[in-house]
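For this depiction, one protein chain was excluded, whereas all remaining protein chains were kept in their positions.
Now for subunit A:
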Amino acid sequence: MKVLTLVMLLCYSFAFSSGDTTIHTNNWAVLVCTSRFWFNYRHMANTLSLYRTVKRLGIPDERIILMLADDMACNARNEYPAQVFNNENHKLNLYGDNVEVDYRGYEVTVENFLRVLTGRHENAVPRSKRLLSDEGSHILLYMTGHGGDEFLKFQDAEELQSHDLADAVKQMKEKRRFKELMIMVDTCQAATLFNQLQSPDVLAIGSSLKGENSYSHHLDSDVGVSVVDRFTYYTLAFFERLNIYDNASLNSLFRSYDPKLLMSTAYYRTDLYQPHLAEVPVTNFFGSVMETLHTDSVYKAFSSKTSNNKINSEMPLNQLSEHDELQKANIQNDELKTEKQKCPYTQMRVDLHKKLEKLENVDTVVNLGIAVMLLVVMVSSSLL
């Protein structure tokens, strides 16, 4: 019996401890335009459109890292100085009066991009250039530029490979720099960039499949170049209808992409992401909407979001009745946990824990365990 307990204990210690107990506390966005030169105007317009959208939906400037590889707004070729448009009707100046560019020009390199993601900066680097996310952060990573099979070009000089991206994400996960990460890429063969991703809680969406190109939407003859890409254009078309209180789900965003209009097939990689997409509002990534819970007592900590306060695509987030919330507030945290975790594995874990506590002579158990381990090692080595 003791040996069995021990083996189970060993198994448990090797297993990945799923400590998904943190709640979503903040939102970050990293928006990257990797293309230099005037004819890539549309890539900057793409990025600035997304910048405007996430700002409108509530992410403040200090939580947005904006990387623009070239200066289009005050470019000598720009007919409209200090203005960038993503539509030929010129109704909306994306550059506005209050834009904060964190990395620009020659600073937009693969090295700096990976440094931002992994947080490995020099000491002198100011806070505004750092991604100071934590384990409760939802991060939106948007990238646009020219790419190919499993790579994305930076300024026509360097490449970010899918392996680099996957490694950076893995490192971020290990450093607990995010709770959930959404990667959105608008480039040719965008789907291939996600091939190496392995880390959990990552959702990826690309504008085109392998072998497909991502096309620009339309040409502005006043500016003289194409001003927006198709994928971003239709993403924006979806978001322009939303405000901060809308509860459109990610599923409805994904369903809004029409391959005929995009002239490419949008690709979603959802196998690393557990929640059901129909229940995740887009503002989880593209905005910053915090839940407000009314509690009777102050400083009552909630260890985790319960599954019943998730919304579906039709029901708005803020329609939760106050009654529900009061009830939740009254329930003890521990009870919440046990109620939620009913899977056999956790049950086994609890049993094990109880048995361990009952044991009197722990030392002998440890010794026995070491002996069993040695035996196992010997047998396995002789077999091989």
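Methods note: contacts are C-beta pairs under 8 Å (C-beta built on N, C-alpha and C of every residue); 3 or more make two chains touch, one makes a residue touch a chain; residues count from 1.
In this text, contacts and distances are computed from a predicted model.
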item: Choices "Trafficking protein particle complex subunit", "GPI transamidase component PIG-T-like isoform X2", "transketolase" or "Ragulator complex protein LAMTOR3" - which one is the UniProt name of the chain not shown; value: "GPI transamidase component PIG-T-like isoform X2"
item: Selected residue (touches chain absent from view) among A:Gly105, A:Gly211 or A:Pro259; value: A:Gly105
item: Residue in contact with the excluded chain [from A:Phe39, A:Tyr80 or A:Tyr245]; value: A:Tyr80
item: Touching the absent chain when the full complex is considered, from A:Asp97, A:Asp296 or A:Asp363; value: A:Asp97
item: Footprint left on subunit A by the chain that the document does not show; value: 36-37, 71, 73-75, 80-83, 95-107, 122, 124-129, 155-158
